[in-house]
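Shown here: the complex without one of its protein chains, the others still in place.
Labels for the chains are A, B and C, by order of writing; each one numbers its residues from 1.
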Amino acid sequence: MSIDWPRIGYAALTLFIVINYGMIMTALVRKIGARVSGRYGIRIYQNYIDLVKNIALRSKITHGVMYYLGPVFRLTGGVGLLLFVPTIYGSAMWSNFSFAGDLVLALYFVFFGTLGMALGAAESGHPYSAIGITRGLSQVTVAELPLALAVFAISLQYQTLNITDIVAAQQGGIFNWTLFTNPVATLAALFAFVGTMMRSPFDVVIAPQEIPIGPPTEYHSSYLALMQTNRVLFPIAKTVIYMNLFFGGATNWFEFAIKVFAIYMISVLVGVVHPRFRVEQSITFFLKWGLPVGVLAILLV
Amino acid sequence: MAEIAMMSGFALILLGIFGALTNRNLLRMIVAFSIASTGVNVVLVSIGYLPGRTAPILDAAVPLESAAAQIVDPVPQALVLTAIVIGLGVTALMLAYAYSLFRHRKSLDISDFTELKW
Amino acid sequence: MKHMDPNFRKDTKTEFPQREELKPRKVTTPDGQVIDIEPLQDYFCQEPPKVHQKSYFKIVEDFYNWCRAESLWILAFGTGCGAIEMRPLMTPRFDAYRYGIQWRATPRQANLLMISGYLSVKTLKRAIRTYEQMQGPKYVVGLGSCTINGGMYWDSYNTIKKLEEYLPVDLYIAGCMPRPEALLAGFMELKKKIKAGNAEGANKYAEKFDWYKANQKAVIKDWDMPDYNW
Partner (left out) sequence: MVSPILIIAIGLGAAFLLGFVNEDRKGIAFALTLAALAAMSLIALGWTLAFAAGNAQTADILTAGFPPPFAINLRMGPAEAALSLLVAATGFLSAIYMRDALYRHGRRAMAVLLVAIMALTGIVMTRDIFNLFVFFELIVIATGGLVLLSEDRRALAAGFKYLVVAQVISIMLLIGIAFVYHAMGSLNIDDIGPVALGFSGAGLALFLVLVALFLELKPFPANGWALDIYESAHPGFSAIFSAASGSAALFAADKVLATSPAWLPLATAIGIITFIGANILALRQNNDRRLLGYSSVAQIGLLLTIVGQRDLLGDSYLFIAGGVLVAHAIAKAGLFWMSGLVGHRDLKDWAVLRANPVLIFAFATFVAMLVGLPPFPGFYAKWDLAHILMAGDRAWLVALILIGALIEAGYLFRWFGFATKREAPEGFPGFSVNKMGIVFVTLLAGWTSGWIWGDLSANPNVLSMVPVLFALAFLVLEPLPARIKNLIAIAGLVGWFVFRYPAYDPLQLVFAIIILVGGAVIFLASFNWQGRRLGFYPPAMLMYAGLAMLIEAETSFTFFASWEILTLGSYFLILRGKMSEPHALSYIAFSLGGAFAILAGFALAANGTQPFEMAALADVAQTAAPYVFILLAVGFMTKTASIGLHIWLPGAHAEAETDVSPMVSGILLKAGLFGLWVLLMHMGQTQFYGINLTYFLVWIGAISAFLGGLMAIFQEDAKRLLAYSSISQMGYALFSLALMNHLGWLLALMFVINHYVYKSMLFLAVGGVYARTHTKLMYKMGGLITLMPFSFVSVLIGIIAMSGVPPLSGFGGRWVFYNAIMTADMRLPIILIFLSGPIGFLYLFRLIHSIFLGQLKDEHRKLKEAPFWLLVPQMIFVLFLLAFAVVPGLILRRVDAYISTFFPEGGLEWTSGGIISEFGYWNPVAIMLVIGVIFVSVFLLLLWMNHDAQKVKQFNIGFAGERPYRPETTHFAWNFFAPYRKAMGFLVLPVVTTFWNAVTDVLHETADFARKFYTGNGQTYALQALGFVVVLFLIGSGGTP
């Protein structure tokens, strides 16, 4: 098997672009939030400083092997997810490693980082980590359900599981987007989107004052740096999937930036106006509202 | 005649069984069963009886050739004999039981012997 | 101002028994073997803190110090009434975020410990633990007169007077209480100190570890933890 160096180069470049874009974008989003509440907000480059600061910490501790590997799993999950999904439509190179698997791969690889992170955090032996994991896992199982149904619906609609093909089917005008051809499925997927972005009202998982930020409570220094990197990367990787499936994909980096930002803002907008759910409330919420929409989506296709 | 015998036989049976089921005393039950057995025997004999025929003894009075037309059916009578013998045996056994029960349990009331149940 | 009580908690007669859960104990393993458990040895890391060297290249260390200064993560831990003065810093009026100052709920991720006001002996123990659990380089800021000399608690039987005897304080912000503006000014001072490479409290703590421990143990009679809380 020959190594496809250009492809690896493009993948690295994609990673670089997306991480930087994510660093800026998340800072921007926080800044927007600050401005809305009348504050000046953090500096746009604050994420970089925090990252370097964490890497520059002099003392570190470890609780064991899984604890050590947790962030590795986490970031691998984020990077992998990004690279397994075609980023820019119409470019073989910007499709990165999407030849390795289709939509199903992307959907299941989401759990890779979650699993590793949960294992690592659990090894720290901190009860708050475990509580946070419980909450996170409990919530995500139900939150992902509408997405699974929506994905099923649109893969039936397009009769393919190939993401590139799904994007291709949405080309040629805004009204070809799944958003318009299948609004119910899109709505269902957005339930899942809002539910898994770790934003209010679904952020009881990392409740800072109650269970000091939950799973990562013992993480610091470079561990935290890896997780911070993933924190800017992973939501974008996930947003890219939504963008590809429901919002027509992106044909160039500019479109990519706009669309990702816009989709990302959906969860932000929902978050800033809603107070936090308890876990069982969010489970009930998804079953009561997300699930019926999802069911409708697969019945209507 | 045969009907009367049979009727009285059945009456004895019913009487006997009624007695056996209503008297709690073991001895009375045994006597009642004897009555019932007698009733059965009477019924048996009455079945075999054919009016106007003679006893099934093959002698000069009843030549062998015409015996089948002259005698009453001998089989029920033979049965009765057997039944009586067996009845005797059973009655004796029951009496022995009653004796033994009384010796061990100082009671002849059947309703006292209910430790085996359910 | 009267002098501070020279005999503050100098009573050495009273014996404080070891906490029940920290006493060595014998337990039976599932196989029926009886083993000794020394909770302090078995459950806590016994390593002393290390003095960490600066980066080899000064330019790298300067860059790091700049980053550390511009990314102050304060542990959300209020020890006294001064805690209430911290909250306004998050509001639009003062908005400390614009200076790279954020609050963290876990000591693992924080690098600035604000001792916000008087510190009772009981709280001191928690403050020490928390400080030791933070990862270096880490900074301590004493807030208000109470941390400097006991302030209005100068003759209290259970409030420590000089914070620097127990933790390496980088900066005091005087006042009773200091207003948020003063806090912001203090942060600016701290930043300068960090950028100049002078905020080496963690190393100081490690270097003078025995001295700090002696001071701490002198006032904390029911010492129920390892010497250094990793």
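Miscellaneous remarks
Just so we're on the same page, contacts are C-beta pairs under 8 Å (C-beta built on N, C-alpha and C of every residue); 3 or more make two chains touch, one makes a residue touch a chain.
Quick caveat: nothing in here was measured; it's all calculated off a predicted structure.
Here is the thing to keep in mind: the chain we left out touches A, B, C in the whole complex.
Contact with the undisplayed chain is limited, among A:Y21, A:F84 or A:Y242, to A:F84. Among A:Y10, A:F97 or A:Y264, only A:F97 touches the chain that is left out of the view. The chain omitted from view is touched by exactly one of A:P212, A:P235, A:G248 or A:G271, namely A:P212. Touch with the chain that is not drawn comes from one residue among A:M25, A:V184, A:A250 or A:I298, which is A:I298. Listed here are the subunit B residues that touch the chain not shown: 13, 17, 20-22, 24, 26, 29, 33, 36-37, 40, 43-44, 47, 75-76, 79, 82-83, 86, 89-90, 93-94, 97-98, 100-101, 104-105, 110-111, 113-118.
Looking at subunit C, the residues touching the absent chain are 21, 25, 27-31, 33, 35, 37, 42-45, 47, 77, 106-108, 126-127, 129-130, 133, 224-225, 229-230.
Touching residues on subunit A toward the chain that is not drawn are 1, 55, 59-66, 68-69, 71-73, 75-76, 79-80, 83-84, 97, 99-105, 108-109, 111-112, 115, 118-119, 122-127, 130-131, 133-135, 137-142, 144-145, 148-149, 152, 155-156, 159-162, 212, 217-218, 221-223, 225-226, 278-281, 283-284, 287, 291, 294-295, 298-299.
Definition applied: only the chains that are shown with their structure count from here on.
With chains as nodes and touching pairs as edges, the resulting graph is of another kind, matching none of line, ring, star or complete.
With centres computed from CA atoms alone, A is the chain lying nearest the middle of all the protein shown.
Centre-to-centre separation of subunit A and subunit C, using mean CA positions: 37 Å. In whole angstrom, the spacing between the mean C-alpha positions of subunit A and subunit B is 99. For this pair, subunit B with subunit C, the centres built from the Cα atoms lie 111 Å apart.
In subunit C, no residue touches two or more other chains.
Shared interface positions of subunit B, defined as residues touching 2 or more other chains, are absent.
Interface residues of subunit C, counted against subunit A in their complex, comprise 49-50, 52, 63-64, 67-68, 70-71, 73, 76, 91-92, 95, 97-98, 100, 102, 104-106, 108-109, 111, 135-137, 202, 230.
Note for the complex: subunit A touches subunit C at residues 34, 37-43, 46, 49-50, 52-53, 56-61, 208-209, 212-213, 216-221, 224.
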